[in-house]
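Below is one structure, written out as structure tokens; the observations come after it.
A protein chain is absent from this complex, but the other protein chains hold their places.
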Amino acid sequence: MSETGLTSKKKVKNKGKLTVRDYITLGMMMILVYVIYTIIGLPLATTIIGNIFLHAVCSLLWGTVFMLMYVRVNKKWGPLIFGILIGIMQIFNLWITAVAIVIGAIVAEIIWQRWNKESFKTMTVCFSVQITSWYLGMFIPLIIIADIESIAAENYLELFTKVKELVVGPLFFVGLFSVITCTVIGAFIGKRLLKKHFEKAGLI
Amino acid sequence: MIELQNVSFSYDSSDEMILNNVNLSIKEGEFVLLVGNSGCGKTTITRFLNVLAPDFFEGELKGTVIVDGKNTNDVTIQEMSRSVGSVFQDPRSQFFTLDTTAELAFSCENVGLNRQDTIKRVVESAELINVTHLLGKSVFELSSGEKQAIALASACAHKPKILVLDEPSANLDQDAMVRLKHNLESLKTRGHTIVVSEHRIHYLKDLCDKVVHISNGVIESILTGDEFQKKSNEELNSSGLRSLSVDGLKKGLTQKTISAVHLEKDKKNLLVLEQVDFSYNRAEPLLKNINLSVNQGEIIGLIGNNGTGKTTLMELICGLKKQKSGNIYIGGKKVKAKSRIEQTYYVMQDSDYQLFTESVEKEIFLDNKKTESSVETGVEILKLMGLSDFLERHPASLSGGQKQRLSIAISFMKDVEIICFDEPTSGLDYNSMQRIVKLFKRLSSMGKGIIVATHDLEFITACCTAVYNM
Partner (left out) sequence: MTTNAIKRDTTKIVTETGSFFEEFDPRLKLLLVVCVSTLTFIAPTSKALLINYSIIVLLYMLSGLYRSGVKVIIFVSVFYTISLWEPSGASEWIKFALNLIGPLAIRIMSYFIMGTWMAGKMRIGDFVSSLEQMHIPKGIIITVAVVFRYLPTARDELYYISSTMKLRGIGISFKNIILHPIRTLEYSIIPLILRCLTIADELSVSAMTRGLDLETKRIPYREVKITIQEAVITIVILTIVVSSRFIT
């Protein structure tokens, strides 16, 4: 056993289970998600239109981060924990959205465990499910606001109803379509960047 | 205490053997220094002691490594950490918590000690390493020397018998290095076995019992501390090691204190700073009444402890920051920050922030269009820096020293007259340092003005034309 050192018991024990290194890597990837959200997402969030396309735009960059995370932490429970973390981040913003994000994380994890973890298709689908659930979750507070604000804006009820119908109507579907499309595009961008840089540098 | 028997090792990421049939034995309480140029394998040896190789930095290990009676194949990194405390080169990414006291308690808590014992050990460690005045502070408020001291105190808190340090002095100024030496001395007196891998060896020469010189994966020589001290600088330099005695190196060099500089009326020098002030907040001005002039071909060294504003001054010169008052002239004309960015270049201490592309070749030509002459220059400078064989390699796959040399090489390609360098030789071995000296002399002969902040006395003696004390 001492000659090659390869048949050490420790190595076999840890295979497949998340290690300290994996958890720390998840943390740093989370920071990347948050930084992109802060720099690109939050400025967009100041307008209602921006809010609808926020996730789509950010997904173009998030794709790389998620792909890297899936490849580096290619084990069970990775997507679930990552999704829960994104949910926690939203507790300080809008916690109702957090619930939707966590549901998305659970769905993503189920897909992750059932399909082949090493295939690009699986990663793309999990990524898309996660971000789309965030988008959907964002709409719940908008609907709640609508109920409350109609009390405050009595004079403008007509206008308000029009805006609400627009937002919770066709725009919702436009936004949904763009989120799903952009997550797929983002995943492809991620795959390309991973090959160009990270694989070449020997980091994955 | 520590035994390496017929050890050979190759990392999974490369085919070559980094260590070849190494035999080494270290007794309890010994202070051992590992020296050799970059890539010789000394860091790998330190990684055997804390089981980072082969558990974290995966590779094939042949032979046996026994540390504190345990075969490293049979224990995990965490289990071995009870006997071995580790300190690494970059204190920034070593901290797990946000305040110093929690950082010291970290290792004790991880081991599962109860509250009373943890507090006792934190107190003992803080007093031993003289960091009691830093307790309770945020890690963001510490200088690099203070960070390194906290990292050391944290590594010692759970009282491991062995301490392993990998180039601990790389980012430290002179004062911090002296404090590090005293701390290591205290630890040695307490009976710890200490293994240090280093380039800057002069500050440890009185402490080491054994000096192991490694070259190309084999042990070239093992000398006692006394035998090693007798070696002359020339002998050491010819085997690629840094000098042992660096005290006498500053003779004959123009030295001025930066606040006492009297500016000549002639503003036609390459770069002139006139009564420049800068502060980060309304309270303490970091830079006050700075007067500085740099002529063509001059290589100005900025020395002084960390925190005195060397980096800030260079950022000011290069237009990354705006001065609160005073004027900056380039080539006789007053220039604002925005145009300073275009007329200067700044090589930072950490090359990770300065490399952007996927190949060394692309990196070199990133800033300018590829013309015949620029291609010639590029090829030449890569040769000078010893990077010609790495044209297709991704910069992130290079070693730290190679990245540093690439970062510095890029400055050669820039069509600017003034270049600032922040610690270009930190962590570099003797041969790499000489390459940088050659590059600086080339830049100087091309008429450029160079400002370099450095703690490296050997380097200053080799190429600086004047030195300013911050």
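We call the chains A and B, going by the order they appear; numbering starts again at 1 in every chain.
Criterion: a contact is a pair of C-beta atoms (placed from the backbone, for glycine too) under 8 Å apart; a residue touches a chain by one contact, two chains touch by 3 or more.
These numbers come from a predicted model, not from an experiment.
Remark: the absent chain touches shown chains A, B in the intact complex. Only one of B:Met1, B:Leu135 or B:Leu223 touches the chain withheld from this view, namely B:Leu135.
Checked against the hidden chain, the listed residues A:Val35, A:Ile49 or A:Val174 yield one contact partner: A:Val35.
Set against the missing chain, the residues B:Gln5, B:Thr64 or B:Thr97 yield one that touches it, B:Thr97. Across B:Thr72, B:Gln148, B:Gln354 or B:Gln404, the single residue that touches the chain missing here is B:Gln354.
Taking the complete complex into account, B:Ala105 is the one of B:Met17, B:Val65 or B:Ala105 that touches the chain left out. Listed here are the chain A residues that touch the chain not shown: 18-32, 34-36, 61, 64-65, 68, 72, 81, 84-85, 88, 91-95, 141, 144-145, 148-149, 151-153, 155-156, 159-160, 193, 197-198, 201, 203.
Summarising the interface, chain B meets the missing chain with residues 50, 52, 56, 76-78, 81-82, 84-86, 88, 90, 92-99, 101-102, 105-115, 118-120, 122-123, 126-127, 132, 135-136, 140, 151, 154-155, 158, 315, 318, 320, 341-342, 344-346, 348, 350, 352-356, 366-367, 396, 410, 414.
Please note the rule applied: only the chains that are shown with their structure count from here on.
Residues 1-6, 8-11, 21, 196-197, 200-203 of chain A are the ones that touch chain B when the two sit in their complex. Across the complex, chain A is touched by residues 13, 54-56, 60-64, 71, 73-76, 358-359, 394-397 of chain B.
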